[in-house]
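For this view, one protein chain was removed and the others were kept in their places.
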Amino acid sequence: MAKKKPQETTGKGMTVFKSDRHEDIGAIIFSVVVVAGVLIYMAFFVGTISFAAPSDGKILSIGVVENAPIKTGDVLLTMEVKEKKLVHGKTEEKVVKKEIKSKMNGTVIGVKKAAGDQVKKGKDVIMVLKPRTGTLP
Amino acid sequence: MGEQSLVRRILAIIPGLAMMVLTLYVLRTYVEPWMGNQVVLGQKGWLVKSLNLNYILMAIIVGLFYRNVLFRGKIPGWAEEGFRTTRLFIKTGVILLGSLYTLQSLAKVGSIAILLILSFVFGTIIFVMWFGRYIGMDRSMIGTMSAACGVCGVSAAIATSTAVKAKPSDVALALATILGFGVLTMFISPILGKLMQMSDYQFGAWVGTGILNSGQVLATCLAFNPAIAPGTAVAYGEIWNVVRVVSIPFVVFFITVWFWRGEAASEKISLLTLLRDKFPLFVLGFFGMTILSSLDLLGQEGSHTLKLLREVMAWIFGIGLVGIGAYIDVREILAAGGKPLKVGFAAGFIKYVIALAVILLFLPKEAAF
Partner (left out) sequence: MNLLVAHDGSEQSDKALAAAYQLAEKLGAAITVLTVVPDLCLSSEEVSINECNLITKSLYTDAQAALQRAVDKGADKAVKIEVLIKEGHPVDQIIAAAAETKADFIVLGAHGKHGGGKYLLGSVSSKVAMHSNGNVIIIK
């Protein structure tokens, strides 16, 4: 004699999000919070910024002095870098002089390198800057 | 299941989430720099440069390890909810990626993307419909598999399966097939891309055409080039991905109409309902970010603000990637078999190769931005 045992599935209860839509909205809110957090931190709370070398190369000249104010567009330094260009499908290397301009308004707190120094991208700190509160560095 | 209070729900996700965050922290702070300093085969950092073992791949591999070795195939109850937050992190990451574009660059790259993706998606669908009929698969299954292979999305497969009344166990097989193929190509693609010296633009376009789902596109683009900036693989791949994801409601509609045309009864299917239910809302967040970036509200290119934002994005992706690895159940994928497997692999492989050919032949190395 056959006996049936009816079975229910265990519906998985959502913990934080009730549905896909809720999750989407949650993600949007999360991103807004992240962006707002970053913007507010950078505008008001970041103390000093260590400006590291933007590429490998040699410093030719430093364009600012300590305690001097800087604004967007000011030349911070000039560097000699090797640039790779794709010319007709071949990569060519050229040595160029690049002017590194400031992207923010603020003050120069300290200068760590001098003309003639070789720097590595991302590793060597060239100068320490303090952004003007309320602007985005 | 009863409703749980908000506090209890948040407490439930903490253990799993902590595990993912901690893993990423250890990987980024200790393991990756250590690997970068190892001298293997006479070259410093060979592990990272040649094998592409950056924190991206390692996060996935560790996730895989957690799921398949540490937890022996099943994520324990205490970690389950935490790992489920992976979806949130991936979606947030994708939204934030919108900040890499401006409306103009999006329009320029987007138009090519739309053309390529629509042709690949619907080309695959037509192929699967033909091949499925050729090997004698039943119609519901053909419908489901074509959605699965065409858009390469689990959600597309599930949405279509309900509309065409497919057998759920067959749908499960279809899912395992797409996932299996996706996981494979996720690891192989960066190596192939480097071997063929593809540019970021070409690589992003190739993997975005619909061989991988959203999480996998992200993972493989970042594995190819971990930099998050305009003009990197992830920037291009994501545009392709967004177009693909937006096409899902249209694909479901198309296949449903095809299916019911051959049947006696006809289901009332409305494109509007589909759009309302299936449109990925978070894509709107993505466009929102692009607008913010176009208005220069996020800082100029090269600014420290953008640098910090992208660093945060890398963390968010990293956490999501551990989750992606942890979601891959190797045993389940290997257990799939039969007709869906054949069709899935055939479609996937053909699409992979043809996309590669088309991209290499027609797409220039540099894009419009």
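To keep things simple, chains are lettered A and B as they appear, and every chain counts its residues starting from 1.
Criterion: a residue touches a chain if its C-beta (ideal position, glycine included) is under 8 Å from a C-beta of that chain, and two chains touch if they have at least 3 such contacts.
Predicted, not measured: the structure shown is a model, and the values here were computed from it.
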Interface partners of the hidden chain - shown chains only, full complex considered: A, B
Chain not shown: contacting residue from B:T86, B:T290 or B:S303: B:T86
Touching the absent chain when the full complex is considered, from B:R276, B:R331 or B:K365: B:R331
Positions on subunit A where the hidden chain makes contact: 1-5, 7, 9-12, 14, 17, 19-20, 23
In subunit B, positions touching the absent partner: 73-75, 80, 83-84, 86-87, 90, 153-155, 158, 162, 167-169, 171-172, 175-176, 179, 213-215, 320, 323-324, 327-329, 331-332, 334-338, 341
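One rule holds for everything that comes next: only the chains that are shown with their structure count from here on.
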Subunit B contact footprint on subunit A (complex, rising order): 11-13, 15-17, 21, 23-28, 30-31, 34-35, 38-39, 41-42, 46, 49, 54, 86, 103-104, 131, 136-137
Subunit A-facing residues of subunit B, complex: 1-2, 4, 9-10, 12-13, 81, 84-85, 87-88, 91-92, 95-96, 99, 280-282, 284-285, 288-289, 292, 297-300, 302-305, 308-309, 312, 316, 365-366
